[in-house]
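Here it is: the structure, laid out below.
Every protein chain except one is present and positioned as in the full complex.
== chain A ==
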């Protein structure tokens, strides 16, 4: 009878689990957000969690600079399953206070996600080597410990965007064997937020004057998108997975009964002890009764007398 009951119960549990699994895997509202958050991280675009949102991050391709890309992207957004297109980014540099001149090109693929957000992937960089005059200029910077400045447009599709992104480094930080440089480009969709331009190694303060052995660049480039903040922990029922619940269930026996309730157990023990001693005394006293009280007192008196006598001696 009991076995049958258990069996029934188990099958019911299994069914429940199955239902739960279906619930979890189906794109229900409660769990959708979790899934999409991971997506967002991948594509690095805030607000790309619902298809409506391609309206909130409008892409404004300028008509005159790169018309090909524009047509491609608009087309791709609507129907093309392979929505990649190539973009070029011009890197310019300046020596100290001089004007900016072209120094290299970034090439990347513009990937349009199904949400409508666009991201750059597969970034490649081709650096123009220094010309003779540029070498001279750079040497001057090294001598004066001045800044070598680069700039890129703030929007990939419509350069220069709102403003150029500028970044500088002390020229003396760059020369090693060749000229080592490291770009960290912070992106937000098709916008460039900031470029961190530096030497990949340390550059401690008393910067030594050192000319590079060869005038070629050794470039590293990193594209960075925003991280998504971990969500505040929710300890309500919303936490998924049985493990946690199980864990919680297992945990309490760790502390023994004594460890948990000693403060109550001690007084209880005391009370019990007290009660027992009293209960033991009660019959004795009753037996001795009033008759024994008189001799007891006299005995005590005698004892006391002896005690004093002893002490006096």
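In this section, a contact is a pair of C-beta atoms (placed from the backbone, for glycine too) under 8 Å apart; a residue touches a chain by one contact, two chains touch by 3 or more; residues count from 1.
By definition in this document, contacts and distances are computed from a predicted model.
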Per UniProt record, name of the chain withheld from view ["Smith-Magenis syndrome chromosomal region candidate protein 8-like", "Aminotransferase class I/classII large domain-containing protein", "ER membrane protein complex subunit 1" or "Transcription factor ILI3"]: "ER membrane protein complex subunit 1"
Candidates A:110, A:142, A:169 or A:223 - the one touching the absent chain: A:169
Residue numbers in chain A that touch the chain omitted from display: 33, 37, 40, 46-47, 49-50, 52-53, 56-58, 97, 145, 147, 149, 154-155, 161-170, 173, 182, 184, 186, 188-189, 191-194, 196, 198-206, 224, 226-236, 247, 251, 263, 266-267, 270-271, 274-275, 278
